[in-house]
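Take a look at chain A:
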Amino acid sequence: MLNTVFIIILGSIMLVAAFLAVYIKNLVSSVIAAGIISLLASLIYLLLAAPDVAMTEAAIGSGLTTVVFLLALKNIKQKEEDTDD
Partner candidate 1 sequence: MIKQVLSLVAIVLLAALIFAPMLINTPLHTSLTPLANYYATQGADDLGAPNLVTAIVVTYRGLDTLGEVTVLFIATAGIGFLMGKKKKLITPKRPASELLQNGASFLLPIIILFGVYIFMHGHLTPGGGFQGGVVIASGILFMMLINQDWSHNVFLFLESFSGFFYVTIGALGIVLAGGFLDNRILPLGTFGTIFSAGAIPLIYSLIGLKVGTELVGILHAMRGEE
Partner candidate 2 sequence: MDIIIRILYAVISILVATVWGLTLTGIVRKIYARVHGRFGPPVWQPFLDIIQTHSRRVAISHGYMFFLGPVFRFAGGLGTYLFIPVILGSTVFGNFSMGGDVLLVMYFIFFGQLGMALGAGEGGHPYSPMGIARGLSQMSAFEVPFSLAIISVAIQYHSLNITTIVQAQQGSILNWTLFTNPLAVIAAMISLLGMNGHAPFSIVMAPQEIPIGPPIEMNGSFLGILQTNRGLFAAAKLILFMNLFFGGAAHPNILVALLIMMIKTFFIYMFSVFVGASFPRFRPEQSFRFFLKWPTAIGILAILYIAYL
Partner candidate 3 sequence: MVSPIYILILSLAIGFLLSVIDKTNRKFSLTAFYGVLTFNVLVIADWFYRFLFLGVPTLTINTAGFRAPVSINLQLGVQESFVLLFTNLIGLFAAIFLYKKFKESNISSLTLYLILIMGVNGLVMTRDLFNMYVFLEILSISTYSLTSFGKTGKSLSAGFKYMLAGVTASTFFLLGVVFIYYFSGNLNIDFIQASQFTNYGSIALFLLSIAIFIELKPFPANGWALDVYEAVDSGIVSVIAVVNSAAILFLFYKIMPILPERFLNVFGIAGVITFLFSNMLALKQKKAKRLLGYSSIGQVGLLVASLVFTANAPQHLIYLIVGGFFINHLISKAGLFWLSGIVKHENISDWNVLRGNRSLLILFGIFLFALAGIPPFAGFWAKWELVKLLVHSKMLFALSAILLGSLFEIIFLFRWFTLTVKSDIAATIPRWDASKIFSTSFLGVIAIFFAAMIMKVYYGFSLIHILPVLAVLVIDIIDFLPSKVKGLLSLLAVLAYGYYIYPFESNIQLFFGIIFIVGSAVNIISTLNRTGKSEGFYGFLLMMIFSFGNLIIATNYLEFFLTWEFMTISSFLLILRGKQAQKASLMYMIFSTAGAYLMMVGFAFAPQLMGNSPLVISLANVQLPLISIILLSIGFMIKSGSLGVHIWLPEAHAEAEADVSSFISAILLKAGVFGLLLVGISYVKFAPSFDIFYWVGWIGVLTAIVGAFLASFQEDAKRLLAYSSMSQVGYIVAAIAMVSHLGWVSALYLAFNHMMFKSALFIAVAGIYYRTHTRNMYEMGGLIKKMPLSYITVLISIIAVSGVPPLSGFGAKWLIYTAFISNGWYLQAGVLFFASAVSFLYLYRIIHSIFLGQLKYEHQDIKEAPVWFIIPQYIFLGGIMAISAFPNLIIKPLNKIAMHYFGSSIRIDGYSIFSELGHWDGHVVMLVTMGAFIVPLLILLLLVGKTQKVKQFNIVYAAERPESPQTTHVAHNMYAHYRKALGGWGKPRIWNFWHSASEWTHSLADYFRHIYTGNGQTYVLHIILYVVVIYIVMGV
């Protein structure tokens, strides 16, 4: 019974985070929101008795995907500065 309560809480936070990720104007914060979704997803995997998946999702989903997104944004901002000056 405890599990379902946890899942419902985590699920609703994730849905809110998803809406935020889609509708926030600032790209960096929407990337962060996407990272949060993955993080909470790894928690849910724990509840679903799938530890391997939880670790992978935590490491890759929230960790690396967010890093890759930020790198991409840095690259794009980088290009803007080069061309401006």
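Throughout what follows, a residue touches a chain if its C-beta (ideal position, glycine included) is under 8 Å from a C-beta of that chain, and two chains touch if they have at least 3 such contacts; residues count from 1.
The candidate set was assembled so that all candidates are chains of the complex that A comes from, given by their letters.
Please read all numbers here as calculations on a predicted model, not as lab measurements.
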#### Entry: Selected neighbour of chain A [touch, this complex] from 1, 2 or 3
1
### chain A residues touching candidate 1 - in the complex, by the definition given at the top
50-52, 54-56, 59-60, 63-64, 67-68, 71-72, 74-75, 78
